[in-house]
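Working notes, beginning with the structure itself.
Left out: one protein chain. Kept in place: all the others.
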Amino acid sequence: TLDNACLDHQRTLRTGIPEVIFGAGKTPEQIISIASAFLKQNTILLATRVNEEKAAIVTEALPSLTYYQEAHMLTCNEQRESPDNYRGYTAIISAGTSDIPVAEEARITLSTLGHPVKTLYDAGVAGLHRILNHSSLLSAAEVIIVAAGMEGALPSVIGGLVSRPVIAVPTSIGYGASFSGIAALLGMLNSCAPGVAVVNIDNGFGAACMAEAINRI
Amino acid sequence: TLDNACLDHQRTLRTGIPEVIFGAGKTPEQIISIASAFLKQNTILLATRVNEEKAAIVTEALPSLTYYQEAHMLTCNEQRESPDNYRGYTAIISAGTSDIPVAEEARITLSTLGHPVKTLYDAGVAGLHRILNHSSLLSAAEVIIVAAGMEGALPSVIGGLVSRPVIAVPTSIGYGASFSGIAALLGMLNSCAPGVAVVNIDNGFGAACMAEAINRI
Amino acid sequence: TLDNACLDHQRTLRTGIPEVIFGAGKTPEQIISIASAFLKQNTILLATRVNEEKAAIVTEALPSLTYYQEAHMLTCNEQRESPDNYRGYTAIISAGTSDIPVAEEARITLSTLGHPVKTLYDAGVAGLHRILNHSSLLSAAEVIIVAAGMEGALPSVIGGLVSRPVIAVPTSIGYGASFSGIAALLGMLNSCAPGVAVVNIDNGFGAACMAEAINRI
Amino acid sequence: TLDNACLDHQRTLRTGIPEVIFGAGKTPEQIISIASAFLKQNTILLATRVNEEKAAIVTEALPSLTYYQEAHMLTCNEQRESPDNYRGYTAIISAGTSDIPVAEEARITLSTLGHPVKTLYDAGVAGLHRILNHSSLLSAAEVIIVAAGMEGALPSVIGGLVSRPVIAVPTSIGYGASFSGIAALLGMLNSCAPGVAVVNIDNGFGAACMAEAINRI
Amino acid sequence: TLDNACLDHQRTLRTGIPEVIFGAGKTPEQIISIASAFLKQNTILLATRVNEEKAAIVTEALPSLTYYQEAHMLTCNEQRESPDNYRGYTAIISAGTSDIPVAEEARITLSTLGHPVKTLYDAGVAGLHRILNHSSLLSAAEVIIVAAGMEGALPSVIGGLVSRPVIAVPTSIGYGASFSGIAALLGMLNSCAPGVAVVNIDNGFGAACMAEAINRI
Amino acid sequence: TLDNACLDHQRTLRTGIPEVIFGAGKTPEQIISIASAFLKQNTILLATRVNEEKAAIVTEALPSLTYYQEAHMLTCNEQRESPDNYRGYTAIISAGTSDIPVAEEARITLSTLGHPVKTLYDAGVAGLHRILNHSSLLSAAEVIIVAAGMEGALPSVIGGLVSRPVIAVPTSIGYGASFSGIAALLGMLNSCAPGVAVVNIDNGFGAACMAEAINRI
Amino acid sequence: TLDNACLDHQRTLRTGIPEVIFGAGKTPEQIISIASAFLKQNTILLATRVNEEKAAIVTEALPSLTYYQEAHMLTCNEQRESPDNYRGYTAIISAGTSDIPVAEEARITLSTLGHPVKTLYDAGVAGLHRILNHSSLLSAAEVIIVAAGMEGALPSVIGGLVSRPVIAVPTSIGYGASFSGIAALLGMLNSCAPGVAVVNIDNGFGAACMAEAINRI
Partner (left out) sequence: TLDNACLDHQRTLRTGIPEVIFGAGKTPEQIISIASAFLKQNTILLATRVNEEKAAIVTEALPSLTYYQEAHMLTCNEQRESPDNYRGYTAIISAGTSDIPVAEEARITLSTLGHPVKTLYDAGVAGLHRILNHSSLLSAAEVIIVAAGMEGALPSVIGGLVSRPVIAVPTSIGYGASFSGIAALLGMLNSCAPGVAVVNIDNGFGAACMAEAINRI
């Protein structure tokens, strides 16, 4: 029944970002079938939330695809980094080491589009010196993506230090009253620092799309 | 006990946006006392969530302040519109007429900072032609703020049509299962359109701060 | 202890729709035992939420049953399509490819009852042209079922375009703040378009029952 | 700022139901201004959620409007009952006396459109004989609207007795763990009877729109 | 570390009901160790929420224990049915076939204590005749336990028909907006019928304890 | 529109408890009209949740009614205490002084029906000696009603001390994370003591109905 | 009915902290009656959540009581500051000016008990220098109480800087997705800094009790 599916091939023209395969509930066969349709158009291919097991089957069938294990992503037809198309670089910060996979989803999405990126991982608020020691990375960025779980306080701290837009990504890291990312999500939505906006829990991909929309010339 | 309050006078230097008075839980006397401290510095003054009754008392004591009734805001030392400081204009869209006060909070915040703004109100998804008929207003904007209550679907529709960043503001308009804006908030966080990020329910001010951070040169 | 079970064999007489086996928590043996009771009555048999593993055991024991893998359904004694019993056809729309299994649960339920159906899959709001290009499918339908996950905005958009009733089915597709379909459910309950009513999350079967109740002469 | 509002005057053409004024958050002055725009078009006027105090101001300015106190509605240019345009009548049932205002919102909406209606109020499941004694009213109806608060069980009971579509309206009647209608809403969404679909809490108006979409020829 | 555990051996003396082993999070070894301590006292032994896999290991070590598969319970030193100790019998009703395991947890608990019990399973509100046809079973009971999932409406219907106490047990049967039994729980807490009280979701054991407390002479 | 209301005059015959007027959302005029219908039948009259202001108007019109201010109840045709109809007395315990109004709603309901009652108020778990000092009141009771807000721990403590049934009534007393009684409700539903069942938040009336159903011979 | 109330006069002996009057739901008359009972014992009197209107009536009847308007508290028989009974002082920090009333509830409670206190108000994470500039106040304290609303990030930042225990008090300050303090509460419960524990939303009194228990020799 994927035959009556309407892929949105004009999405890049309208929005600057191609349609992307959401791999979560799909079988490897479904991913192969949709990916093949994309490859025929010779456009950038991005698939998110593809676990290792599925990825092995897909890349065996479509060997031109690259798999990023930590980001759970498949890509093809990646762009080279093209600084001329962007106002600057996007800094991606993670609060803990456990938040890195979400940060990586953002990084792979951006670098596949040719968007310049710098990263700083494991720099949470329980040890403030880590973020204060890297203030130039933050202040020179055009956009800042911050992935944090548990109490999700890092975007507020960074938002109070810089004038560029902060895209906050709550992660589902934590347990108990973190409620799979709700605590971090609510914290970020209530940030008392200016210039912070929020995407869905674990949505590194969505944060990258917002950064692309902001930074693309 | 406001005597031990630490106003953050350097916030504009760090973040580009001045500290702002959150009027919701304060007495008119507290607002007057904090506003006076700001006026002494001769900087832009913004107070949000000041109802009419409080505003009457405050403006009697401090007649240099202007009150915006629909936005529930007090301002002073407004900047003139200064297009040279911005990459373009911010478009502010409201889904229904009931969402206009939130849209106005964003508009007054931006215009007080000198940020160029255009508006389109009452253009929700139940009558799609309204948004399709104004596509040039959207496509020429540098940033788009969309305020919507109830199902909060408008940011997804707009996000699918444009390449510039969309800042979605859920409003508390609705009843029953709208849960004072939760339905709209969740809808926006789950937007399947690229380039959408979200601020708190009814947070027109926060949307404006994000637009300022993005659009300011 | 299924011996003291009271199957409701008169349900078709009262409601026009037979009792249906809810397969979710049942063992294959329990399904076989209840299905056999139905087969003795020679009536339409429908079982929902039967996974592949269980279905293999059941169909081995009862080979007259058909299994629909994507819909997770078992059927027997299906009716032929009987347009004379209906005012028109039901259109089933899915927002994404991931929502197709829910749409298929509705489709198999209806076609088993002899109800005429047409489908349009993967036509979500992030690419509006997909739905606008098929407006005649919508406007000629007697009833429209719309399955959508994530922000669940498609029923509002369709409800604003047509005069026939829209049955909205939220799906559990999404992650994070989709809360397994709550975001879509709330969006649909708050639809600002007229003529939209909602069934439970992932309840393709319930949407089909409502369509049958409306469309049956 | 209502000047930039885009009223959706073509909504009746597209959907069969005119745009309606949502009075909840509006001042009397705003209602008068929008209502006047409608009156100029000489079309049916419906305003919902207008309390008595506002209604007094509005009807003084626009004396052609009628106010329905229990339904909290204002109407103008009502249609006469026109059975030829409908397949039959809609039965409106309320579970308790406290649910009557919601039922009345549905009744006034339908009768203003010319839709034939019959009512049965205060017939909840704690005294089943009340509904069983009126079974002919139910079985002869084309559509049944059921408004119920607290546990919201009445739509399930009625759905198990009839073959016509049941539109369930949860009401906010109750206290404590009724959570302003959530208990009733969830009960109705989980109805194990076939042919039940649900609208928002207290949304008598939305139930009427769905009934109109189903019953209108 | 179970060594410092304080088993509450006097609980029967104080409350009439022995301490019971909650098997859910325990290893088979822990269950064996606690059960052995009970067996040494030669008292009634009840263990709840013991899955088949664990039960196999426990009963191999302690062959005097009986395992009830559908109820997920282990028992030892069961009492014979002793009508003289009770005012009458307890009727246990289940709404669907899927709710039977919860009803069985109540039944095994009661019969192990010697409490007289009668059952009626699969008699939900979508087919009211099933409950009306067995009214004498209900009216002659001293206590009625009703297990129901999905919308949980059956206790309200029964509570409106009888004068004896109804103990309502919400079950986690359902999906989507049933939220693992919350819909049924809320429905039962909001019952508009008199003489209904509620225990935790799936808590057949707790319902039995309440019935024992009521019915024991 | 109360004219089409179906009062359930046979409820006492079926359930032992008369239909009761739920005063919360009703105007004084509506209460007077329904109460008059009851008075004509010369049966026990109970109205709950009638505030002082409404009560003044109602008792002026119907002077035979008695108003209980703390319980917010109106009664008429009260029964005398009739120990012969009951197995024993019901003990009503409140955890704090703030929970007394809910306890009083239970007491007035029971005493109006002629049910013997004893009370112990302000005996919460933070000072355990208060409950331990009154153990004979507890152990001699036939049924125990316990009203508690905040953490709602008192029913667990009492349930661990006695063998008679405990009806737990969560109250909305508390603030913050008490969530208007949810904390107490959840605590009571999860009681690890045997013989505890729960009614809705603040539902003193429902607790009394359950006690009546248990204790009535 | 306060006559059967059991005041817990031995609470100071057992717990070091006297029973305290929770004024929220009480009438002035009830407060006067309970306060008089305390005054007869000549012990410290504390009443929380007494609004100005009630306080005026109470202090007129009992002029020996002092009212603290910002803290909404009444006190009597206050202790003098007694450093010898304490290991050191408690520092009370508020994140914003709006959180001061909660901080004051803690301060008045402690100072009434004779507990040494220092305060620093309006030092939230959006302007980190404010807290970094007062690090000696923090590092010299024996206990630190931190009141914060909105995202509630301040306890995490402080917990990462000091070795003494931090008692986090979420406040209900905020709007929208702050959900009256839930966002702050969850943030604090998920703090990734060591040595942080949490009390109820707005519970300045509870924070003070915990500080007293820790700091009292």
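By written order: A, B, C, D, E, F and G. Residues from 1 in each chain.
In this section, contacts are C-beta pairs under 8 Å (C-beta built on N, C-alpha and C of every residue); 3 or more make two chains touch, one makes a residue touch a chain.
Predicted, not measured: the structure shown is a model, and the values here were computed from it.
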- Query: Which chains here touch the chain that is missing from view?
  - Reply: A, E, F, G
- Which residue, A:V58, A:A91 or A:L120, contacts the hidden chain when the whole complex is considered? A:L120
- Looking beyond the chains shown, say which of F:L39, F:L62 or F:V125 touches the absent one. F:V125
- Residues of subunit E in contact with the chain not shown: 1-2, 4-8, 10-11, 19, 22, 24-26, 30, 34, 49, 170, 172, 180-182, 185, 200-203
- Message: Applying the definition given at the start, please give the residues of subunit G touching the unseen chain.
- Response: 11, 14-17, 159-167, 185, 189-191, 193-201, 206-207, 209-210, 212-214, 216
- Query: In terms of residues, what is the contact footprint of the unshown chain on subunit A?
  - Reply: 70, 96-98, 100, 104, 119-123, 126-127, 129-130, 173, 175-178
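The working rule: only the chains that are shown with their structure count from here on.
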- Message: Looking only at C-beta pairs that count as contacts, which pair of chains has more of them, A-C or C-D?
- Response: C-D
- Task: Return the distance between the CA-based centres of subunit E and subunit F, expressed in whole Å.
- Result: 26
- Among all residues of subunit F, those touching at least two other chains are 11, 14, 185, 200-201
